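Just dropping this structure here.
Every protein chain of the complex appears in place save one, which is left out.
Per-chain residue numbering starts at 1, and chain names A and B are given in the order in which the chains are listed.
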Amino acid sequence: MQKKSTDKAFFSRSGIELKSFYTGDDIPDGHRDRAAAAPGEAPYHRGFHTSGYRSKPWRIFQLSGFGKPEDENERIKFLLKNGETGFIMEHDRNTADHCYNVDHPEVVARREDVGLTGAVMQSVRDTAICMDGLPVDSSFGHAGGAVVQHAPFALAAYWTVAKQRGFDLAKLPGTGQSDFNLTYLGCVTKEQIPTLPGLQFNADIIEFCDRYLPYWVPVSIAGYNAADTGLSPDQELGVLFANAVEYLDEIKRRGSVDLIKAAKACGGVSFRASIEFIEEACKMRAARLMWADLLRERYGISDPKVANLRIHCVTAGSKMTYQQPLNNIVRGTLMALGAVFGGVQSLGVSGYDEALSIPSEHAHQMSVRIQQILQEETGIANVTDPLGGSYYVETITAQLAEKAWEFFEEIQNQGGYLATLDSGWLHARAAENQYKEFMDMENGDQQVIGVNCFQDDESPFEVDGFMGTDDAFDVATARLQDVLRTRHEKAATAALKQLEADCRSDTNIMPAMMEAMSAEVTLGEIGNVYREVFGNWNTPIQT
Amino acid sequence: MQKRILMAKTGLDGHWRGPTIVARALRDAGFEVIMIGMANTDDIVTSAVDEDVDLVGLNVGGHIDVAIRAIENVRNARPELPIFAGGTITPRAAKQLEGLGVEVYPPGSQLTDIVDAAERLTGTK
Partner (left out) sequence: MTEATTQPLLASALNGDRSSLARLLSHIERDPSAETEIRAVLASKETQSVVIGVTGPPGAGKSSLISALLPHTTDSFDRTAVLAVDPTSPFSGGALLGDRVRMQNHGLGDRVLIRSMASKGESGGLARAAATATQVLAACGWPLILLETLGIGQVELDVMDLATVVAVVLNPGWGDTFQANKAGLTEAGDVFVINKADKDGVQQTRADLQDSLSLLQSPVPIQIFETIAVNEDGVAALWQGIKTYLADAQATGLQEQKLRTRRRRLLMRILQSGCEARIEAYCCSDHGSAQVERALAGELSIEALQADLYANISQPE
């Protein structure tokens, strides 16, 4: 057991030394004055809106998908029926993340793996199956495209299907993700376009949405992916804003979009809500504060509609254990609570079988139920910023912001966010923390119930994860052949040629991508263009 | 003389925390760890043979059948070679692997147990 002694020092996950209790004197001077502001007022740390969850409950938003597009469609409908209030389309990582068709040798070599963690969508026809009957106009949809090189395809396919069904793009709500932290730090793919063209892709998406899809959140920076790769809460904040300034600086350089609108476009982000849930609540509060400060100081923007950060949150998958999986329901609840204390706008709770497989139906249902119980039974939604004014919470909020800016500066000193991805500097920071965290568990300084202590399990339930389907590869292969055989070949060739030309020039690639979707150009063909034009990113890490 | 361990990922799966931390622990225990990343079955077999490793480590991030194919092919090439595995493996899949004589270290496994296994399987201890 852990040694408990009065002279032992206690630290938060961000390395902030904790006092045994806090008083008003601990709150840093500058922060004390600002802390008095009401929620919805600058500097916004107390919340997005004055009336908080009274006027708008957080969105219940679960990652979902596997198998064939119709399997994924069925699961999404199941979640919506159970009370999910937005939906996320997950794509198969073998094909999507790599921009390969299923007949690519690297995919064929792992055919059983296809569809394991997302549906295979190689052309707009597949996307149409996945979107069948989904409330794309009334519900907030996530088109997928978390990985940078995949995002233009995933988004254009979604928009094309929506358009074909008669929806007005100018009113379509939703998001993709196109996240650098996932792509270049979290889960490094076998092949990927380098970071610089990746930045151009995201800027293209921002521009395109500005023109044609004003309700769409074009990119969504995911602190989550950095945090679950190992960055501490302060680093997660620092890296998120270091990422944001890369986007905004690029847009500013291009001069093509009003900076205020660009800032709004970048102001929908995601964070991880981990198990030290009070510090995590402080993190969400600090994030809003930092965003407002950043926009004001760096870009001279203080429009309240823009300076107010919108946060989606996912509970920390890495805190979900393989052993005694039902304990994870408790963990999920606590982490969700932290996020809600932090005033987030949208939330996904990891399944209790998170460490075993993608969520089973029941685990998914539980993730929704946890949130419904919080919303409907606890009364937590009645008062905005319930932790506001706590000596402890205000102090940590301010200290976190300060530490986060230090990390932000460190990244700038390394040449900026993209440079730290290219050089492996960020990966090294994550690896340090991972190692320390793991060693704390290994030597018992960190007890994890059911894993390194209290290992007896009397559960009558056997949890064995989700089996998935086994025909995704075969069906995708047949559908690929079908598209290639029955599409209008001339139009497809022309669209692909145009896309290649636009990739090679400064032209925004999204119009050509939309054309390519209409012409039923396939994912792998687009990937081949990328590989030809942009080459492959040099991963700084070895696995 | 150091024993040699091959460390491969069977899936097109980018999770690197697990394999990196395990490789580091094995190196710190005195093993030579040959990292080949996301490798297909052919690469795994070729590496196991050409590198003359004493143990094969598989990080399974994807479907278990892909791992099983790799295991069977390694067995064809070098029947005597021990294999151990970790990563996202359901209890059901773990039983399948154990049935093939592969030791499984799922999420939550202690590094000391993994190092012990490596020493035992390579006859270092």
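The definition used in the following text is that a residue touches a chain if its C-beta (ideal position, glycine included) is under 8 Å from a C-beta of that chain, and two chains touch if they have at least 3 such contacts.
Because the structure is a prediction, the values reported are computed rather than measured.
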Interface partners of the hidden chain - shown chains only, full complex considered: A, B
Residue in contact with the excluded chain [from B:Asp52, B:Glu72, B:Glu98 or B:Asp113]: B:Asp52
Candidates B:Leu12, B:Ala39 or B:Val66 - the one touching the absent chain: B:Ala39
Touch residues of chain B, complete complex, unshown partner: 1-2, 4, 23-24, 26-37, 39, 43, 47, 49-52, 77-78
Chain A residues that touch the omitted chain in the full complex: 535-536, 538, 542-543
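Note that in this section only the chains that are shown with their structure count from here on.
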Averaged-CA centre spacing for the pair chain B and chain A, given as whole angstrom: 30
Contact footprint of chain A on chain B as seen in their complex: 9-17, 19-21, 24, 35, 37-38, 40-42, 59, 62-63, 65-66, 88, 90-92, 106-108, 110-112
Complex contacts: residues of chain A adjacent to chain B: 93-94, 97-98, 106-107, 109-110, 112-113, 116, 186-190, 229-230, 321-323, 355-357, 431, 434-435, 438, 442, 448, 451-452, 464-465, 541-543
